[in-house]
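Below is a slice of the complex: some chains, not all, each in place.
Order of writing sets the chain letters: A, B and C. Residues in each chain are counted from 1.
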Amino acid sequence: MTEEIGVGMVGHAFMGAVHSHAWRSVHRFFDVPLTPRLAALGGRDAARTKEASAKYGWAATETDWRALVARDDVHVVDICTPGDTHAEIALAALAAGKHVLCEKPLANSVAEAEAMAAAAEDAARRGVRSMVAFNYRRVPAIALARAIVAEGRIGDVRHVRAVYLQDWLSDPEAPMTWRLRRELAGSGALGDLGAHIVDAAQYVTGDLITGVSATTETFVTSRPDGDGRGEVTVDDAAVFLARFSSGALATFEATRYASGRKNAMRLEVNGSRGSLAFDFESMNELSVFEADGREAGFRRILVTEPDHPYLAAWWPPGHLLGYEHTFTHEIADFLTAIGDGADPSPGFAEGLRVQRVLAAVEESAARQSTWTTIGDAR
Amino acid sequence: MTEEIGVGMVGHAFMGAVHSHAWRSVHRFFDVPLTPRLAALGGRDAARTKEASAKYGWAATETDWRALVARDDVHVVDICTPGDTHAEIALAALAAGKHVLCEKPLANSVAEAEAMAAAAEDAARRGVRSMVAFNYRRVPAIALARAIVAEGRIGDVRHVRAVYLQDWLSDPEAPMTWRLRRELAGSGALGDLGAHIVDAAQYVTGDLITGVSATTETFVTSRPDGDGRGEVTVDDAAVFLARFSSGALATFEATRYASGRKNAMRLEVNGSRGSLAFDFESMNELSVFEADGREAGFRRILVTEPDHPYLAAWWPPGHLLGYEHTFTHEIADFLTAIGDGADPSPGFAEGLRVQRVLAAVEESAARQSTWTTIGDAR
Amino acid sequence: MTEEIGVGMVGHAFMGAVHSHAWRSVHRFFDVPLTPRLAALGGRDAARTKEASAKYGWAATETDWRALVARDDVHVVDICTPGDTHAEIALAALAAGKHVLCEKPLANSVAEAEAMAAAAEDAARRGVRSMVAFNYRRVPAIALARAIVAEGRIGDVRHVRAVYLQDWLSDPEAPMTWRLRRELAGSGALGDLGAHIVDAAQYVTGDLITGVSATTETFVTSRPDGDGRGEVTVDDAAVFLARFSSGALATFEATRYASGRKNAMRLEVNGSRGSLAFDFESMNELSVFEADGREAGFRRILVTEPDHPYLAAWWPPGHLLGYEHTFTHEIADFLTAIGDGADPSPGFAEGLRVQRVLAAVEESAARQSTWTTIGDAR
């Protein structure tokens, strides 16, 4: 077993459970330079945090995240809370010299994200690492897609088609949640789902979005909340056109109202010599088209071969991976970067880049969809 | 055999071949009130027109479409030429009291389309019928989709996702064609492919697009043309956001640069209670999701049952139909409308409606994607 | 237009309608050396035959097939009747010097098929051609599959998996038909569906079945028939193991009780270097696997490119073909063979080969599934 590294995690619900699993399991499958020790779990409610801690295997609990950050046995802070807390926790952790893994979207505003990126850059100079948890980059099929584009195999990218479709809000009587409150979530489907496809599209193409034209919608404006009803203050859906710096044209859509689509994070990229298509609902597959002769066609690659990204750690071909594997991969990469003294990717600067796109989407939507460029230095 | 009706068709290449087949075959499968007689085929070159006429089974040829329109044995004029000629031929034919079937898009401009719609309305009062050839409405799966939405089965429509993807221009050295010249084609992928998905989306939802935000692109600006190179003066791709009068949000994309996609005319509609998905590359299938209980899922309906639209005329279940069937259906419906003395759908007014959307797309694209409403009376 | 050749067809229901369409249309799409003239349609009932004749475009009718065979204007006899009549009509037609196209299965017994093959061989010496209507060979995807195997692209064939699944008898109250009577149909699902997959498997692999082990079943032994019930005297389903002369192992299944499968004629072939998979319910697609490097996968080829078999005659890529196209192809090939003075394939000897396999299946099923070799020494 390699040297231990103490982890403190804030938040213990959905992401908390997934991240716990990854911290617990990563060294069982990957040769990581550091072995995580699940030192402390942070939450607001003492009883619920204790219960979660027992269930997920943490050594201690804290009800104040500042106390957690301050602990000597915590070397990494993992932020699994809603977006309103990301900046504050991350800044404090970096200031305290702790490596930071922060859930996406990086922040609730460009201003916060800028502060975080600046702090991360500063911390990196002191050997302190930070990463934003865009786990879809760690889907083997997406990583393979990136490699194929990078090798020039599909030629110049002309089209990107990215959607992230869920349907859990289709029912107007589905209850209120923090995800529907602007002050907590920053935005709605845009930040929740749109952030993923913006990042994934930039990652796979290796290119940046330079401008957008957008519109957003709130289909259901209030929802059951305790005894009464709560107001929905975020978008339910966001659609936007975009350009990449290469000139490629893109369409994006994020919604939680696509009945029947459960987690359809889909990406298609068309280049001058070939194409790629991915759908998370078939996450172990990548479809690749290479224009070559009379029997061309989309090849359904089952991305489970030992020479595919991350797969050497797992099972024989055809023995599929699931959702949580993407987090195990993410944390393996994070630990490797820390061990190597290198900056992990995506770092906070990349998280900021996504945040700027999200902000431009909202700005365009507020200005009759007028084309809005992503200023890299505003 | 029912009474004969003489048909004169102008244009004898791609659409000419398909329409010929439909005129020749329709009464072999459908109980139509009128039996087409392939009276005269019009083209510009005498030799090539004669050759086509022999191949496709026409009784006579004309090298001047005016002569064709004027023939006594021609009661229906079928326009299978590029868009620059539609208005002129259609107006002349209607004036001469001939029923008109006109290929899509109806015209190359809103002004032309307005004149055509006005003439058609006028002619209809005199019992002269006209129809625009949006054949995708006659794909049984699309007609079934329309019926399912109309029955309220998917509830209120919230999202429409429509793309029409081809790839025959991916290669920058693919040769010049009339489809790439504005003066002949009106627009590029927009009018060629976009027109179909605008019509289909309006048809299936039973709703109208009220505004768009758009951008277009010409990836390859000149192409081999004879010995030299010709300038491409239309869009290669058009992407746009749209709203329906119901409030539904939509994304549209038309391109001939989607490597590997051959004729991917796809439509997905998400409603409050269910969804529909269609892809022309699997044209005999419709996927339907109805939110009902723990075993909900997209149902792949093979649209080949005798009680599905148009299917009673064909083969037993599972014996698929192909592309040209959609034209046979179209012409069966057209003949039925003529026989019944009813206005066929889509009529020229519907063709005009599509034209207005295309114009709004171009306008928005020219104005930095600013939201552009579709004026119904401008 | 090329020289005319007079066709006389017996039977005017399902196959009659499809063949009529093909005879009427073939020269509109293919450059055939002879242009069919729909000379005479044969049936038993004068009124119904006349009605069908008018609908399908035949010039005359006959109520005695012998009279039809004897007509001077009939040069080709097309047999679209149940299996009990194939031998008698075919032998008479060949004796009269008429080319013969005979629906599958060739006959209702090996003895009949032997007589037919002998007569065909004899007739061929006199320039009279005969062919058995295994139309699935004319699915472009199947023809492409054959070409790929023949080029050695998938290496040595090790496995064949062939099923033909329909479900129209699932309901025990579905009515009686000639297809369920041994004296008319010869066998049940075996001859109806099994014959197709035996032929297709032999065609695609280019190899012969040498032995089988089989079992058959009749799930529903009587069915509504007029006012009473009729006894089902054929198999409802047949399953069998088989060996090819190469040593390849195969499984076959033919049934009309596979609920939800409408026309699932499926074939998969696994070789030492690659694989092929086909499903008629997606008849425009062929899936091909070639073992080559880390991104291998099944390639979904949309078999609609101009250089794919038969496709040059049709539409641009992605514009799908349907069921009846396979018959148009079949008749194009038949006419070409006649014009070229060559023997068309599959000839009656090939039809006999299939018949021997069907007989071996029945024999094995009657002998506790004991392995039964296909004797080639008739």
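Just so it is clear, contacts are C-beta pairs under 8 Å (C-beta built on N, C-alpha and C of every residue); 3 or more make two chains touch, one makes a residue touch a chain.
In this text, all values refer to a predicted model and were calculated from it rather than measured experimentally.
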item	value
Number of copies constituting the complete assembly, 3 shown	4
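What we mean here is this: only the chains that are shown with their structure count from here on.
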item	value
Relative to subunit A, chain with the most remote C-alpha centre	C
Innermost chain, taking as reference the mean of every protein Cα atom displayed	B
Interface residue identity across copies subunit B, subunit C - same or different by half	same
Subunit A and subunit C, separation of their C-alpha mean positions in angstrom	54
Chain centre separation (subunit A, subunit B; CA means) in Å	41
Gap in Å, rounded to a whole number, between the CA centres of subunit C and subunit B	36
Of all residues in subunit B, the ones touching two or more other chains	261
Subunit A contact footprint on subunit C (complex, rising order)	144, 148, 287-288, 294-302, 305, 307-308
Subunit C to subunit B touching residues, read off their complex	1, 14, 18, 20-21, 24-25, 27-28, 54-57, 166, 168, 261-264, 280-284, 302, 304, 315-325
List of subunit B residues in touch with subunit A within their complex	154, 158-159, 161, 163, 165, 167, 170-172, 213-215, 217, 219, 237, 239-241, 243, 247, 249-251, 253, 255, 257-261, 268, 270-275, 289, 291, 296-298, 364, 368-371
